[in-house]
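Below, a portion of the complex is reproduced, with chain positions unchanged.
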Amino acid sequence: MRMGIVTGSVWATRKAECLQRQTFLTVDIGEGNIVASDQVGAGVGDRVLVVLGRTAAQYCMEAPVDAAIVAILDKKEGA
Amino acid sequence: MRMGIVTGSVWATRKAECLQRQTFLTVDIGEGNIVASDQVGAGVGDRVLVVLGRTAAQYCMEAPVDAAIVAILDKKEGA
């Protein structure tokens, strides 16, 4: 998974039907912003854990997504 | 998912049979152009959301694609 900071959100009027119930947030994962489906109620500025790829879709009830926020991080020990 | 700008389209006379019904657009996702199957009727200049990987194929009825446009973005708040 990747650690990142929530930087904003995106709106789309025209989108795939199956995306209607998804909330999309932009997350800076260190190599630019990606868009992830929020599964934990994260907000701008939160430090989050993002799962990427096919697993994200399975976690989001097979919605066509490839990134999902699965945790809000409290703290990190070490580097 | 990645945000990108639709930059053009591609034509192929010789292609896999199962790709006949797919419309392919080129999308600049910040690290060069990729080719994505359009699922929402996007056009050149549109700011779109692209899903990558295995999930894209599932969303495109198991066509051999690895990128699909799933939304046209209205606006983006934050960074």
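Per-chain residue numbering starts at 1, and chain names A and B are given in the order in which the chains are listed.
By definition in this document, contacts are C-beta pairs under 8 Å (C-beta built on N, C-alpha and C of every residue); 3 or more make two chains touch, one makes a residue touch a chain.
Not measured: the values here are computed from a predicted model.
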{"item": "Overall copies of the shared sequence [whole complex; 2 in view]", "value": "5"}
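Just so we're on the same page, only the chains that are shown with their structure count from here on.
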{"item": "Distance between chain centroids, defined by C-alpha means - chain A, chain B (Å)", "value": "20"}
{"item": "Chain B partner contacts - residues on chain A that touch it in the complex", "value": "6-16, 19, 24, 26, 28, 32-36, 44, 53-54, 56-57, 62, 64-67"}
{"item": "Chain A partner contacts - residues on chain B that touch it in the complex", "value": "1-3, 30, 39-41, 49, 51-56, 58-59, 68, 70-79"}
